[in-house]
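Notes to accompany the following structure.
Heads up, one of the protein chains got dropped from this complex, but the rest are sitting where they should.
Entry: chain A
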């Protein structure tokens, strides 16, 4: 698979998947971002941390194309990009998985996975859905994530929180996303489901996918992330490997690094 090839190529494994330099964003009188930087290496799990109001959500909105930055630069694979909308970000290989907003609860698993990019064939020039092919491909995607779900036609609202994350990830894989942004993927989940989602993230990294993880949960971050960016008051105050960090020391960094600058 192409995903695995990318991971196997040593040159690519250390190259930059995404870089943000000096991003600024103002909402009325509120300066949400005042110069945020982010460097994410390909094939790694990179966490973005910070207290409430530090600018995490705004930064993610810029990367995922939901909003445009007022200033600063975003580049993908070393090339500057300007995303007009989320679709443009998807086209550049960046998919975002949101807590709640990403799925249509009453639609089937396969319909959710292929939402917006259905498999079709032309009959007399009319594009017609290939339902069976989509069901089969969905099963493959989910198997790739070691998921136990077998019936692709059940509505998503019958699944557990962890399973829904798996479905959302499959949609990103369907888009051939090279970078997947996960916004608080474990926020609403129990212990077992959280473990499932962390396993999903590791599985993605094994397959060469770059994961940007936004999380409030320090234990999750140190458990799966290779590196972390810490935001404070709209600025990046630290970017480092998670090696040698535990949940407590990470919390300490978030609370105190750069505090005098803010």
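One rule holds for everything that comes next: a residue touches a chain if its C-beta (ideal position, glycine included) is under 8 Å from a C-beta of that chain, and two chains touch if they have at least 3 such contacts; residues count from 1.
Simple rule for what comes next: contacts and distances are computed from a predicted model.
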*Out of "ABC transporter permease", "DNA polymerase Y family protein", "Imidazole glycerol phosphate synthase subunit HisF" or "Anti-sigma-K factor RskA", flag the one the UniProt entry gives for the chain missing from this complex.*
"ABC transporter permease"
_Candidates A:44, A:111 or A:138 - the one touching the absent chain_ = A:111
*Where the complex has a chain not shown, which of A:39, A:57 or A:120 is the residue touching it?*
A:120
*Any idea which of A:102, A:185, A:208 or A:234 touches the chain not displayed?*
A:102
*Residue of A:25, A:46 or A:171 touching the missing chain in the full complex*: A:171
*Spell out, residue by residue, where the missing chain touches chain A.*
86-87, 90, 96, 98, 101-107, 111, 115-118, 120, 126-129, 171
